[in-house]
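Excluded from the complex is one protein chain; the other protein chains are retained at their positions.
Order of writing sets the chain letters: A and B. Residues in each chain are counted from 1.
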Amino acid sequence: MANISAELASPIPVERSPTLISQIIKNRYAYFYVGPALFVMALVLVYPLIYTIVLSFYDTPANRPDRVFIGIRNYLEVFNHQLFWLVMRNTITWTLGSTVTSFILGFAAALLVNNRLPFIGLFKAVLIIPYVLGQVTTAYLWRWLLHPDLGFVSLYLQQIGWVTEPIPFLQDSSLVMASLVLVNTWKTFPFVMIMLLAGLQAVPQDLYKAARVDGANSFQQFIEITIPQLMPVILVTTVLTVIGNFNSFTIPWVMTGGGPANQSEIIITWIYGTGIRNLRYGFASAISVILFVILSIFSFYYVRILTKGTDRSLEFQQ
Amino acid sequence: MTSIPIQVNPAAILKPKKRRTLLKTTLIYVGLMLFALFAALPMVWMVSTAIKPRTAVFQEPTNIIPNNPTMDNFIRVTQPLTPSGRYFGTYFLNSTIVSVASAALSVVVAAPAAYAFSRFRFPGKGAAYFAVLARNMFPLIVFLIPLFTLMTSLRLTNTYGGLILAYLTFTLPLSIWLLKGFFDGIPPELERAARIDGCTRFGAFFRIILPLTTPGLAATAIYSFVQAWNEFPYALNLAFSTNMRTLPVGMTFFFSENSSDWTGLMATAVIISVPVVIIFMFLQRYFVSALTQGAVKA
Partner (left out) sequence: MAEVIIDNVVKTYGSTIAVNHVSLTVNDNEFVTLLGPSGCGKTTTLNMTAGLIEITSGIIRIGGKVVNDLDPKDRDIAMVFQNYALYPHKTVYQNLEFPLRMRGIDKAERDQRVRNAAEILNISMLLDRKPRQLSGGQQQRVALGRAMVRNPAVFLMDEPLSNLDAKLRVHMRSELKHLQLRLGATVIYVTHDQLEAMTMSDKIAVMSQGKVQQYGTPTDVFHHPANTFVASFIGSPPMNLINASVVHENGQYGLKNSNLHYIPQSARVQAVLARAPSQDVVVGIRHTAMPLALNGHAKENTIMGEIYTVEPTGDTTFVHIKLGDQHVISSTPDASYMARTGDAIALKLDEDHLHIFDAESTTSLIH
């Protein structure tokens, strides 16, 4: 407001591009709000991130406190490791398998629950519980259910005569990934159901009325109205599910520890096994950095999808 | 008027449209029953095993309703005087302290930040919010090694403070995101009115917006609580001494020490699950709103 008189008759003042410092000073109050959160984030996120990247260029012998700079040798070792391609394949099987099955089941469940009928609320509550259960609990519960000799599933299938031998769900290298995907689906499909149900309920009912007037049957309404209207939610849900599965550790770790013979080893359990269990910090950090790169590609889309909503700061500024 | 009795199939009386609705309703319920069976049977089996005598696992392995139900397993795994239950109380207390503190702390720290992200424009906002969202992308495990070194150098391993701080890595970004969604849903006119009525900027936030967001704050706190209650790898590696373990960690130790005690393990599983299931049952609405807000709006 310094130049009031000078500006009186002038045309629109030229937009003086404000310096960053003056912008920061002008909006200093905002930093009181975000300050504590950003401090904690920096301490527990930014520092570890940098530390991991630095560590990935070092050899960190488990028995000595010092560390040796070895350039990209950790990375070379990762790519040439005998387990590398197996781990990649398992990770893809685990992530995509769990996502596809839980999406199909979750979508079907959402469509069923999205009906106004007696006891729907009860069904909905029951279907959500697996999602609330802890991962350690889930892992042990299913280890028990899938136990070859004493487990309910194996014994029950023998009882009704589908199989004659006990089934080694988690001990057989050809069954173990499928079994893990089953468990993860059980735990994840309610999430898909909740999200898609909310999406279904947000579809304006007038669209269905209009489609009915226009002569669309239930199936055509589903294809022409429901799916397109649901698309944004489907996108968000799928991205969240892919990320959640990709990053999940506890269920595979507690159920198999990567075994038998690394047949269920995925990237996350591999990092944990080499880093925490075998104390190869540098090597594990290198895998982590590779993981960062993969996830950064995801995160670009993820953040874009999530920030598409309203930003109230534009109508509430000063 | 004819009085000839006619035999009628009851279904035929219904108009074709009604018949179709009835068929559809039946199919919906059949589908729901199948889903309910899939979702609930494992949990039923968990409870069923937990109330079986230890030997019944071999004698009546597929009985869902045990012949001689018993509470022995619960007593055994929680009783301070038995070898398998002596730390249960400690674990339970640890889990409760850490989860409640993480939930409370993350809401307290996240609320002002989320408000700023919702309402203010300031340099660095985009980058900071990107960091918040991107955090949800990265698995906890990759931060474990540096966090372990950090906590060791700060002498925070095996302390509540250290574990709570570590839990903020995931509860805080999540809380900021959830709360921003709730704040976005409140019309900015309310703060404008409050500021004209005599509030400072912070006063408008504290006196008007925060009270209005109570359900959102509750939903966020619950979500954080459940996440912290169920967390496993950080607890395993940052609070490893026996008297600092949380329930999920305690469960893995219970299993490695008593690997054939399936009834005891399932009893522990039931006890761990009860608090979150009860919380969820009472606050399902908030929980679901926390999960779906933002995603569905956008």
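The working rule: a residue touches a chain if its C-beta (ideal position, glycine included) is under 8 Å from a C-beta of that chain, and two chains touch if they have at least 3 such contacts.
Computed from a prediction, not measured in an experiment: that's the story for all the values here.
Residue in contact with the omitted chain (choice from B:41, B:212 or B:279): B:212.
When the whole complex is considered, the residue among B:47, B:199 or B:218 that touches the unshown chain is B:199. Between the chain not shown and the residues B:34, B:65 or B:190, the one that touches is B:190.
One chain of the complex is left out; on subunit B, the residues touching it are 187, 189-190, 192-200, 203, 208, 211-212.
Keep this in mind: only the chains that are shown with their structure count from here on.
In this assembly, the C-alpha centroid of subunit A lies 16 Å from the C-alpha centroid of subunit B.
Interface residues of subunit B facing subunit A in the complex, by the touch rule stated above, are 25, 28-29, 31-32, 35-36, 38-40, 42-43, 45-46, 49, 57-58, 61-62, 109-110, 112-113, 115-123, 125, 128-147, 149-150, 165-166, 168-169, 172-173, 176-177, 181, 183-184, 188, 191-192, 201-202, 226, 229-230, 232-233, 237, 248, 251-252, 255, 262, 265-266, 269, 272-273, 276-277, 280-281, 284, 287-288, 291-292, 294-298. By the touch criterion given at the top, residues 20, 23-24, 27, 29-34, 36-38, 40-41, 43-49, 51-52, 55, 105, 108-109, 112-113, 115, 117, 120, 123, 125-130, 132-137, 140-142, 144-145, 147, 150, 152, 155-156, 159, 186, 190-191, 194-195, 198-199, 202, 232-233, 236-237, 240, 243, 246-250, 253-254, 268, 271-272, 275-276, 281, 284-285, 288, 291-292, 295-296, 298-299, 302-303, 305-317 of subunit A touch subunit B in their complex.
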